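One structure is given below, encoded as structure tokens.
Every protein chain except one is present and positioned as in the full complex.
The block that comes next holds chain A.
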């Protein structure tokens, strides 16, 4: 009688443990995605409401930040990115100074046509665990969007909506398009994804040594984990700014293709 009780209790514990594991798998594979997609859609909706409600609040910047350095649109075509480091020229961004983004808040939307036309994700400030549950994270202390330097963004490859699941598919020439409500920024991927060690923080330097970029420029870096379900390495993609375009001129060519 005693042995029967022990065996039964043991079996019940095993069944319970199995159920817990199944529930955890459901949580990780499915529920984090549901929550993240909901949060990301909400963030994009809020940004678009905010942008359509009125002019985007300009972070404190010099007066000519927007008007002076953005020449009138001619012909509606994408304007080629100004060469960087042109005798003290201010970045022709909308004047976002480093630190102007609020921690944990979405400030831009990213589009990567290679990942599908429906792929749109918000970019939030910061790369903490909680931030990355709600979208892509912009590394503190890297350059603001469109500015000279390196605009570095991290995202989950798996779980939490799998935003960067297809990063290995990116190839040179692929577009990475971002908007901050006033300007479209079209970056072009420069080389195939680069695999590196987790502690290799040089990849988000203003001019990453391994990227092949020489000299300052307006760069973008995407980081995610490698291998797909592991954390032994990181996968890095570098891109350089090809063109900017005022939002009032409509979507850039890279998105309509």
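The rule we apply is simple: contacts are C-beta pairs under 8 Å (C-beta built on N, C-alpha and C of every residue); 3 or more make two chains touch, one makes a residue touch a chain; residues count from 1.
In this text, contacts and distances are computed from a predicted model.
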{"item": "Name of the absent chain as recorded in UniProt (options \"Membrane protein\", \"Cytochrome bc1 complex cytochrome b subunit\", \"Ferredoxin\" or \"Simple sugar transport system ATP-binding protein\")", "value": "\"Membrane protein\""}
{"item": "Touch criterion as defined above, residue of A:109, A:147, A:170 or A:225 at the omitted chain", "value": "A:225"}
{"item": "Options A:140, A:166, A:190 or A:249, residue touching the unrepresented chain", "value": "A:140"}
{"item": "Touch criterion as defined above, residue of A:164, A:185, A:213 or A:238 at the omitted chain", "value": "A:164"}
{"item": "Contact footprint on chain A, counting only the chain that is left out", "value": "8-9, 12-13, 20, 23-24, 27-28, 31-32, 127-129, 132, 137, 139-141, 154-159, 164, 196, 198-201, 203-204, 223-225, 229-231, 234, 236"}
